[in-house]
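Structure incoming, see below.
As you look at this complex, bear in mind that one protein chain is not there, while each of the others sits in place.
In this document, chain identifiers A and B correspond to the written order of the chains, with residue numbering beginning at 1 in each.
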Amino acid sequence: MASESSQHEGHPEVGHVVPVRILFVTGMGLLALTLLTVWAASFDFGNLNIWIALAIAVVKGTLVVMFFMHLLYDRPFHGIVFVSSLAFVALFISFALTDTFEYAGDLDPGDAPKVVEKLNVLGE
Amino acid sequence: MTTIDTTKPTPGAETPPVDNYLTHSTGIMSWLGTLDHKRIGVMYLVSILTAFFLGGMFAMLLRLELMFPGEQILSQDQYNMAFTLHGVIMVFLVIIPSVPASLGNFVLPIMLGAKDVAFPRLNLFSYYLWVTGAVLAVSSIFFGGVDTGWTLYVPYSTSGTQMNGILLVTFAVFVLGFSSIFTGINFIVTIHRLRPPGMTWFRMPLFLWAIYATGILQVMATPVIGITVALLAVERLFGIGIFDPALGGDPVLFQHFFWFYSHPAVYIMILPGMGIISELISVHSHKHIFGYKFIAFSSVAIAIFSFIVWGHHMFLSGQSPLMNVVFSAITFSVAIPSAVKVFNWLATLYKGSISFNTPMLYALSFLVLFTISGLTGLHLGTLATDIHLHDTYFVVAHFHYTMMGGALIAMIGGIHHWWPKITGRMYSEFLGRIACGLIFIGFNLTFFTQFMLGSKGMPRRYHDYAGDNWNPTVTELFGKYHFWSSIGSFVMAAGFFLIAFYLLHSLFRGKKAPANPWGGRSLEWQCASPPPHDNFSEPPHVGDPYDFTVLEWDEQEQGYHWRHDLKHEPGEA
Partner (left out) sequence: MTTTASTTHDHPDFLAHHWDTPKQQFEAGKLGMWLFLATEVLLFGGLFVGYAVWRGNHPELFKFGSQYLDTTMGAINTVVLILSSLTMAWAVTCAQRGNRKGLIIGLLLTLAGAGGFLGIKYFEYSHKFNEGWFPGAYFYDKPSDRSHTWDDNLPVPGAGQLVVPVPDTEARSIEELGLPADILVELSTVVPPGQGPSGLEELALTDTVHTDDHAEHEMHALQREDRPANAHMFFNIYFMMTGLHGLHVLGGVGVMIWLLIGAVKGRFNEKYFTPVDLGGLYWHIVDLIWIFLFPLFYLI
């Protein structure tokens, strides 16, 4: 990093150079958010737990994508590609989960048959 | 490098092609290690047609077995393996890669006026992935075989005895999936980054729009089948209870996973076919395509819609009633963009000066067969009727009308359309029309009877049935229908062998093809037949790909060329 001052200045022919300072700030932000999410997990917010954890993860992910992966400075189409991949995953999860919750009430409680077999063996 | 051809020049050709991609370099390694998209396309074409032959042979075995009641030539286990391998080969080895990998590879860069696809090495790599997948899938028959059907449903695939066969097929599907993904990435990037100046998005041939929409599906859907078969392999190897309810797993989840890919996969199969049909109908009726933007956007709309209808394969597999209703409703909406295409094609035909060339006959066959497939899809998408028709021959007939009557017929039409470009030879138009007729008649005989079989209640994947072919009672018509279905399949096979004969014959004895035998306006008709190694000796005229007024027929050349009184086409930059 010391030799940074001797670098070529100016815009490159292709791509976008993200200054080391911004990268460093981003990295520190990510570490701080990691600390935050671990700290937040020590409290019990009930059903909100997972949403808080996911919200922090989304913020962290956005930082990685925007600065480390240069998406902030990149062609918007690359962002569209990436966001649509997330959208398809969201679609997949929401449909599958809706279906799951619909038959959640029909689930058999207790260990599954093969688990029972194994436990019986263990008990002998 | 280039050798000057000193033999007598082809009569009529203005500039006799001295060096083309076929003669550019020689030796087996110049093919196996080639980075030329045209050669890779040809290798794909040969390989896929070989796989098609193999899959077709399994189909013939099945039809022979079912021709009469009782056991004919296959035992029950052999029958199960035969229909599984027929399905795996036809779906994963033939139809999914068919059009994009073979014809797409050949014409896509040329249509763009480019020298090659964006990533030629990746292109070759995905070909070898295909070969690996093909070897793995076919070799499964020597390691115990697979009898689950191509859907690999659990618990059949996790509890049966055919351990090695299942593993080989899952691995094959995984590898083939990545072959498909890389093809998709390659084509999307090529279309984005290698369009020549002047070719805006709306000046692309519709085939490219279709390939682009297919690329979206390949990139966004295929990874899910990758993870599905990976989980299946783990489940099969260690039995850890991912899908096995006896260990707390969720078998319905497998079907969600499988169909999240496999419904879009239907459109990976049919969209490129639709793209071909747009080209064929416009070129062979010498009329500007009707509703260009509607056809273009309907491809993308179909691609997006196809991600949210997968549950229509699961109406009777334990999916919740709520999701059944949702999926059924969305399924009907897919009919809209599909119908938009069909109506635009019909409008293109209207008052066109139609040449009934062989490719055009396939395009017209496609219109009929695809319409039947779409309309019978509505019966299956309707919840109430699906309860009756589920897992019967009605389903078999429906998806054969889609995949074979749609995707494969379009591909064969495309092969006939671009054959002169690929090989530089003309085939026998007379035999071509006869073969198309045989296939059309044979196809409908084979599969329309199966609609009737299904609605009478014949379940799919059964080795045997009750019935008497010669004295059918009212309830036992199965024998009669199966008999005629088998006869139809033999007629169809005869048609395919006829095609193989005259196409091979044309390679040696065919007339030399002109650059533009049909009067196409897209860029691939502006380079020589076969194209030179770098595709274009001079930059092609970019313009409206369906503006046929700039072309005129040259009797001597037996082809079309640029009108002499037009130096540049109107509106060209």
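Please note the rule applied: a contact is a pair of C-beta atoms (placed from the backbone, for glycine too) under 8 Å apart; a residue touches a chain by one contact, two chains touch by 3 or more.
Quick caveat: nothing in here was measured; it's all calculated off a predicted structure.
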Residue of B:A51, B:V219 or B:V491 touching the missing chain in the full complex: B:V219
Contact partner of the left-out chain, one of B:L54, B:I95, B:I110 or B:I181: B:I181
Absent-chain contact - pick from B:A246, B:L431 or B:I487: B:A246
Residues of chain B (touch criterion as defined above) contacting the omitted chain: 114-116, 118-120, 122, 155, 159, 181, 184-186, 188-189, 192-194, 219-224, 226-228, 230-231, 234, 238-242, 244-251, 253, 256-257, 260
Hidden partner interface residues of chain A, rising order: 1, 3-4, 7-8, 12-15, 17-20, 23-24, 26-27, 30-31, 34, 37-38, 41, 44, 49-50, 53-54, 56-57, 60-61, 64-65, 67-69, 74-75, 77-78, 81-82, 84-86, 88-89, 92-93, 96-97, 100-101, 104, 106-124
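Methods note: only the chains that are shown with their structure count from here on.
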Length of the line joining the C-alpha centres of chain A and chain B, rounded to whole Å: 37
Of all residues in chain B, those that touch chain A in their complex: 192, 220, 224, 241, 244-248, 252-253, 256, 260, 307-308, 311, 318-323, 326
Chain A residues within the chain B interface of the complex: 77, 84-85, 88, 91-92, 95-96, 98-99, 102-103, 111-115
